[in-house]
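The complex is shown incomplete by one protein chain, all other protein chains being positioned as in the whole.
After this line comes chain A, so read on.
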Amino acid sequence: MTTWLKRQGFKPNITVAIFFAVVAVFFYGSILWTSYMSLTRSTLIPKYEVVGLVQYVDLFTNQRWLVSCLNMVIFGVFYMVGTLAFGILLAVLADRRIKAESFFRTIFLYPLAVSLIITGLSWRWLLDPTSGLQALVRGMGWESFTFDWLTRPDRAIYTLVIASIWHSAGLVMVIVLAGLRGIDSDLWKAIRMEGIPLWRAYLQVIFPGMRPVIASCVVLLMSEVIRGYDLIIAMTKGGPGIATEMPAKFAVDFYFTRVNLGLASAASMMMLLLSLLLLTPYFYSEFRRRI
């Protein structure tokens, strides 16, 4: 393979340079253009006259944006904690060499293969109070059973959390399980010899050694939170009211249907800023130590 590549006059540095050029233009170029647009009064068609931070002022007096940001925090916290806890628990159980491990692994990994749109639609049908779970249980005779979170403005956001955990827990399970399988068997022998209870062994010995693995999971999940869009569209469309609006949906809506390019760009810039704020400290503390 190497000799064949050499014969082709393969120049890795040129390939890398092209790659970086593409990234620079399409990625950083787009960011620059968006930040420029966020300083204009562009509506449907870009306008190039800079008017300052008007759009940002507009953005932070817009109730829907504020609700979107708050929703992202609520959703993010519950989703990440829930998915990590559930995924890790599944991984530990699978790691205990249970019977039919691969069968269960497939079952729990399967939701990840389902698109977020399908996930959202299925959960919407399941949670619809008049035709889903609630109606089913009531039909079986439990008349007072109520589970109408999907249609309650103060609870609808948690139905998104439930659906997302269902969707992502398998991913965390597989990544953590791979990490667990990589643990040196001598470590387990030592643990057994010392007679440390299993839960302490995991919490105080095994998991601290797996910080980079868990960090990868956190980064993956966090990006899901910030770009969360498909699931909301399929499941609640941001409703009831504006109870499940999120920043990415805000940006898309204002780009296209509300034809307010300036405000949507300002929202996008805030999302970028938010991502950096959330992820930078994490990358810093988790990945620097390994270098």
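Everything below uses one rule, namely that a residue touches a chain if its C-beta (ideal position, glycine included) is under 8 Å from a C-beta of that chain, and two chains touch if they have at least 3 such contacts; residues count from 1.
Assume contacts and distances are computed from a predicted model.
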item	value
Choices "Lactate utilisation protein B (LutB)", "Probable sugar-binding periplasmic protein", "Fe-S cluster assembly protein SufD" or "NADH-quinone oxidoreductase subunit H" - which one is the UniProt name of the chain not shown	"Probable sugar-binding periplasmic protein"
Of A:18, A:31 or A:44, the one touching the omitted chain in the full complex	A:44
Residue of A:101, A:148 or A:230 touching the missing chain in the full complex	A:148
Chain A, residues in touch with the chain not shown (by the definition above)	43-45, 58, 62-64, 124, 128-131, 148, 150-151, 153, 236-237, 239-243, 252-260, 263
